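Left out: one protein chain. Kept in place: all the others.
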Amino acid sequence: MTVEARPDYAETVEHPMTPFLRMDRIPHVWCPGCGIGTVVRCFASALEKSGIDLDKVSVVSGIGCAGRTAGYLKLDGFHTAHGRAIPFATGLKLGRPELTVTVLSGDGDLVGIGGNHFIHAARRNLDLLVVLINNFTYGMTGGQNGPTTPLSARSSTMPFGNFETPFNLPHLAASSGAPYVARWTSLHVRRLTWSIEEALERKGFRFIEVVAPCPVLYLRLNKLGDGVQRMRYYHDEAEIRNGADPGDAAIDFQGKILCGVFVDEERPTYQELMDEHYGNVLGDDYVPMPLEGGMLGGG
Amino acid sequence: MSTFWRRPLDADRVRPPHGEVLILADRCKGCEFCVEFCPKDVLAMSKDFNRKGYHPPEVVKSGVCMACNLCETICPEFAIFTTTTPESPPAAALPAPVLEGVAP
Partner (left out) sequence: MKTDPKGVLTGSHYLDGDFACGEGAMAAGCRFVAGYPITPSTEVVERIANRFPLVGGTFIQMEDELASMAAVVGASWTGTKSMTVTSGPGFSLMMENIGLAAMMETPCVVVDVQRAGPSTGLPTMVGQGDVMQARWGSHGDYELIAMSPQSPQESFDLMIDAFNLSEEYRVPVIILMDECVGHMTEKVVIPPADEIEVTPRRLTEVAPDDFLPYQINGQLVPEFARAGDGYRFHTTGLTHDERGYPGMSVEAQDANVSRLVDKIRVNAGDIVRFDEADTEGADVVVVTYGITARVSRAAIDIARGEGVDVGSVRLVVVWPFPEQRIRELAASVKGFVVPEINLGQLVLEVERCVAGQAVVRSVPHSGGAVHDPQTIAAAIVEVAR
């Protein structure tokens, strides 16, 4: 029996994410079967569940398909230069310490062109939540080889298969010092939402990698089917092992995808270390940056 | 299959939520995620085209949606969601659940 989905009703009831999205920009730019929209949905849902003051949340993206995420979330949103989302976010956080600053961007952006910023922000334990959407390729420019393209996978600039070793991102983040490191796929919508929510409660450099399908480029170039087939692959090949050694999280072409929260520990953030250190050394002479920003009202 | 399924002791009292699926058909890009992963197989791809030329999903099983929200959460297009309707019968009155296609 076919039941109508009552489109008349749907038009009058708001989608639950409406308050968190720039609905005047929907439909978004992402292709059919792309996983980025799902990650945005999970991110928005986690924000809602966390109960934090959304007026104080900023979202920063770089360039690329995942770089467009900041443009769809109804937060203070910054669509910055390619690779520079993390340093831009660093400025936001240090300039107004009371903000919750999040970074949503892609693998090419954050660990290709922006790789240096990524490891240093993790090393400093800057108080940033970084959600990296990994589709194994440069999507917006047409499927070129990226820092995460698995060995032997085809890309438009490795037409005979990739011979470069890709990054194992959880391992990279953990070894750079990130106190919260997780990986999910865009199929793990509940765990991803919960993980983002959990990370929002933590502090320091929190890193969540989300493996997501790129049907139009990565999957097509590798003859791996469409988005839903990719989601089935995640269903079959994702293995959840919380607390696993991030060193074991490398992704082979069509191999297992190790998921879970790999690192969840406490480490003082950049600002905590700064405050503590200057407090010890300078005592009462130390004037911390005001939480709402520096010298806004004059003398 | 159902012989392996332990019947909850409070099945006669607990009223499982009953959901209604709402589809914003014109937003859909036809990725099929919702159809593929609905644990109750409520949805199928429609033969109709939406304004963009994609086949949106349609509800093919009435009364079985439990408002688990998976379709809403997995939809990359913000094109589908569920609402809970109060008039659910007790779980005991529902057909025995099937194990296949458990939500990830």
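We just call them A and B in the order they show up, numbering each chain from 1.
Keep in mind that, in the parts below, contacts are C-beta pairs under 8 Å (C-beta built on N, C-alpha and C of every residue); 3 or more make two chains touch, one makes a residue touch a chain.
The structure displayed is predicted, hence computed values, not measured ones.
Shown chains touched by the undisplayed chain in the intact complex: A.
Only one residue from A:Cys34, A:Leu75 or A:Leu172 touches the chain missing from this view: A:Leu75. Chain A residues in contact with the hidden partner, per the touch definition given at the top, are 22, 25, 54-56, 58, 60, 70-71, 74-81, 83-84, 86-92, 94-96, 98-99, 116-117, 120, 270, 274, 278, 282, 285-290, 292-299.
Note that in this section only the chains that are shown with their structure count from here on.
For this pair, chain A with chain B, the centres built from the Cα atoms lie 28 Å apart.
Every residue of chain B that touches chain A in the complex is listed here, in rising order: 20-25, 27, 29-33, 36-37, 52, 54, 57-62, 70, 72-78, 81, 83, 103-104.
Residue ranges of chain A in contact with chain B, taken from their complex: 1-7, 9-11, 13, 15-17, 21, 23, 26-28, 30-38, 40-42, 45, 186-190, 193, 226-228, 231-232, 235.
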